[in-house]
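Every protein chain but one is kept in place in this view of the complex.
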Amino acid sequence: MRLFGADILPLAAEHIVLALVPVLLGLVISLPLGWWAWSSRGARRILLPLTGVLYTIPSLALFVVMPLVLGTRILDPVNVVVALTIYAVALLVRSVVDGLDEVPGEVLTAGVAMGYRPLGLLFGVQLPLAVPVLVAGVRVAAVSSFSLVAVGAIIGQGALGTLFTQGFERFYTAQIVFGLVSILVLALVIDGLLMLLGRLLAPWAAARAPQRQAV
Amino acid sequence: MFSSLIAWFTASAQWSSTTGIPTRLLQHLGYTALTVLVAAVIAVPIGLYIGHTGRGRFLVVGLANGLRALPELGVLVLFVLLIGLGLTPVVLALMLLAIPPLLAGTYAGVSGVDPAAVDAARGVGMTERQILVQVELPNALPLMVAGLRTATLQVVATATIAAFVSLGGLGRYIVDGQAQRDFVQMAGGAVLVALLAIVLEVALQGLQRAVTPGVRRTRSTPVVGKTDTVTVGG
Partner (left out) sequence: MIEFSDVRKAYPDGTVALTSLSLTAREGEITVLVGPSGCGKTTTLRMVNRMVDPSSGTVRLDGVDVSTQDPPTLRRGIGYVIQNAGLFPHRTVLDNVATVPVLLGRRRSEARSAAGELLERVGLDPKVGSRYPAQLSGGQQQRVGVARALAGDAPVLLMDEPFSAVDPVVRADLQDELLRLQSELGRTILFVTHDIDEAIRLGDMVAVLRVGGTLAQFAPPAELLAAPADDFVAGFVGRDRGYRRLQFVGAGSLALSDFPTTGEGWLLVVDDDGRPTGWRQGEEHVALGTVHAEGGSLRSALDAALSSPAGRGVAVDDDGRVLGGIEPEAVITLLHASAGSTAGSSPESVR
């Protein structure tokens, strides 16, 4: 499908990949890091402020610095993926910690008392109970990721974001509006899917909700 | 690579000319301050009103969630095309990003005040205005500053992009470097922006702690609240 002189579907596919691969990678990296920060006070003291600082760095700056750190070429899509993975990790480590913190103390006590070993407790009790908080974090990371990929267009690696740079050069408002809407729609669709996934993974959370309101 | 970066930083022209680092830095700070100020003037009263009365809550939640998905580059170029080059479209676009966290922080701060405290204030005969100013506002301050922090960082990050639409600021180095295939200049700009953001973050974190009652100031690790995860990185 060609629109505004560009092949839209490949651009959209590229946008989805550039936005979601970092979130997936970020989640995989954040789970052990978050668990570490949750279980060790020292690790928490270092990791949480560090991720806070990383999250502070503006995306354009991070994209540009990446080749310096990674030794990649400036136009390598790896730069964007790694930069966005850093953001995802910065967000999700905190989510993992918050999620694990959500598990009530008496539930952990009961689990240990019933004879769970540490790994069994982590995968059988703690992580399942962290799912709602984790999914909320992943949703924020994914939605932000969609809008951040577009910034890459300034350094020539922006997927649907190139609609903005090209539209700006050609003074073509329609192209920019189309870019805005398509990124927004993609982000919201992914957000909705993640929300459904969250309900599927944690059906019990819905059972808890009405009681919380009643309190 | 690093040595040329250091050379870029230490070149004397970098610190004296009208396109040097001090000028760019002041421009960047200027855009940021102007935008956050205007955004606060709009968002704080609305947030106070919604938090105090509870009316229009959905607006806050909807804005905070919906605008996170909005690509800031797109908003920026769209405003420039609609209004024309200059400061106005950029400030307007940046405001759009600064308002949701300020609004959400103010609203959450006011509505999160212990209802018993508000009840007690009403019980001793305070007027609604007195309740807002003397009870709700002081208690809401930490979350309001958290909103300010998020908004500021969002604006600092996006102001970098403003160079793409011909404005000054630290983003110039990145955009010009990109056009001139001068990677040293790009990297120099990126490092400056990152440093600026981190310095502002630390300063605002300090402010947030200073307005939080009952927190020991001597704490060695920064107290980072859950409010961090509103929206930054742009």
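Residue numbering begins at 1 within each chain, and the chains themselves are lettered A and B in the order written.
One rule holds in what follows: a contact is a pair of C-beta atoms (placed from the backbone, for glycine too) under 8 Å apart; a residue touches a chain by one contact, two chains touch by 3 or more.
These figures come from a predicted structure and were not determined experimentally.
Judged over the whole assembly, touch between the missing chain and the shown ones holds for A. When the missing chain is restored to the complex, the residue among A:G42, A:G71 or A:G115 that touches it is A:G115. Contact with the chain that does not appear here is found for just one residue of A:L11, A:L60, A:L91 or A:V125, A:V125. Although one chain is hidden here, its contacts on chain A can still be listed: residues 104, 106-107, 109-117, 120, 125, 128-129, 131, 202, 204, 207-208, 211.
We adopt the following convention: only the chains that are shown with their structure count from here on.
Against chain B, in their complex, chain A makes its touches with residues 45, 48-49, 52-53, 55-65, 67-68, 74, 87, 91, 94-95, 98, 137, 140, 143-144, 146-148, 150-151, 153-156, 158, 161, 163-165, 167-168, 171-173, 176-177, 179-180, 183-184, 187-188, 191. Of all the residues in chain B, the ones that touch chain A in their complex are 1, 68-75, 77-78, 80-82, 153, 156-158, 160-161, 164-165, 171, 174-175, 178, 183, 186-187, 189-191, 193-194, 197-198, 201, 221-222, 224, 226, 228-229, 231-234.
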